[in-house]
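As you look at this complex, bear in mind that one protein chain is not there, while each of the others sits in place.
Going in written order, the chains are labelled A, B and C, and every chain counts its residues from 1.
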Amino acid sequence: MPPSARETLDLNLPSSMDYLSLVNGVAEEIATRLEVDEALKDTLTTAVIEACTNAIEHGNREDPSKTVKIRFEYDAEAFSVTVTDEGKGFDLKLVDDPVKPENLLRERGRGIFILRAFMDEVNYRFDPAGGTTVQLVKNLGAKAQTAS
Amino acid sequence: MPPSARETLDLNLPSSMDYLSLVNGVAEEIATRLEVDEALKDTLTTAVIEACTNAIEHGNREDPSKTVKIRFEYDAEAFSVTVTDEGKGFDLKLVDDPVKPENLLRERGRGIFILRAFMDEVNYRFDPAGGTTVQLVKNLGAKAQTAS
Amino acid sequence: MNLKRVDRGDVTVLVLSGKLMGGPDSVLFQDMIKDLLGADRKNLVADLKSLSWVNSTGLGILISGYSSVKNAGGVLKLAAVASRIESILMITKLTTVFETHKTVDDAVESFGGE
Partner (left out) sequence: MNLKRVDRGDVTVLVLSGKLMGGPDSVLFQDMIKDLLGADRKNLVADLKSLSWVNSTGLGILISGYSSVKNAGGVLKLAAVASRIESILMITKLTTVFETHKTVDDAVESFGGE
């Protein structure tokens, strides 16, 4: 049964791509707990993986001595995940649109686009002291929708 | 490949038995990363589950608003896991021996015994301010052995 | 854990799969045993071939079943125990409590044929 009160789960891990499969497993377990359907489960786990990939790759430059902090907060109404790295951040305005025809064959540059397509809220916070946090929110209530 | 430097992974979660399967998944992923054989993987995950079961059930009395903190630290030489609850602790001297003939048919009371059988070190720390921490260590180097 | 029941003559095989670790598993298993004893079926085999994992709470569930069946004059035997579960049964000396058979067929036959 989905939790009646809002629950919080923290996962702090070394910055290596090798941990993506562990993160995927944790996100799937939480989605199972929330009793969302398979499509929504895929949406949530994909978004979590994209945010963590960026934190590990761009934020912490795959330095395993740096930590990526993931906080999941959820109840039957909403799923939120906050991913924080120790990096210098970036300029959101410089992020290209991957579905422009001239960008379609680029190998990279689809992560943030997928986050925005899949989730209801995507908020970046750049800490002047260093560190990037992205918060993703998906509504699970009556109005909840899956990606497709 | 197993990590060359010691790595730390933290997992903090609500005190519900429903989370044991998530904990099991995380422990399995770490064991996979350490490239231990299947028997040792079973040993490590079983020990982690036993420690977490006690923290959730006895320490935090299955109150999901209370947190169980799990810290994994590992490299190719050793696997350590520290599980901390918010409970009042207990008297280790009062824990019965489950393999005494008169105790064999008891339904409970095998958790700590299994921890001691499976792991190389089992250390309890009772914080006078409240909270129980158990640290489990398994050597993975040349002298490492599985439970059986 | 998933639980399935297969009757073979006057022996009932309980097929356990997944992970046995307390909580809802306990009620599921106890209810099944109660139903069987209520129907006077007391020759039971727990088929553990597809059970991937058990913790100390799960061991307690098996023992509770064992005791209920024994009190009713029957017996619950184990069959096809995977090695990871075997090692827990050995360490906790529960191998001295449970009669264990390599295969389900062996366990069923040990009751004196189907």
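Basically, a residue touches a chain if its C-beta (ideal position, glycine included) is under 8 Å from a C-beta of that chain, and two chains touch if they have at least 3 such contacts.
On a predicted model such as this, the values are computed, not experimentally measured, just so you know.
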**Q.** Visible chains that the absent chain touches, using the contact criterion stated earlier
**A.** A
**Q.** Touch criterion as defined above, residue of A:P14, A:P64 or A:G111 at the omitted chain
**A.** A:G111
Q) With respect to the chain omitted from the figure, which of A:S15, A:T46 or A:T132 is a touching residue? A) A:T46
Q | On subunit A, residues whose C-beta touches the chain left out of the figure | A | 17-18, 20-21, 24, 38-39, 42, 45-46, 49-50, 53, 98-99, 104-108, 110-111, 113-114, 117-118, 147-148
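Criterion: only the chains that are shown with their structure count from here on.
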Q) Central chain, going by Cα centroids? A) B
Q. If you average the Cα atoms of subunit B and of subunit C to get two centres, how far apart are those centres in Å?
A. 26
Q | Whole-Å gap between the CA centroids of subunit A and subunit C | A | 43
Q. Taking each residue of subunit A in turn, which ones touch at least two of the other chains?
A. none
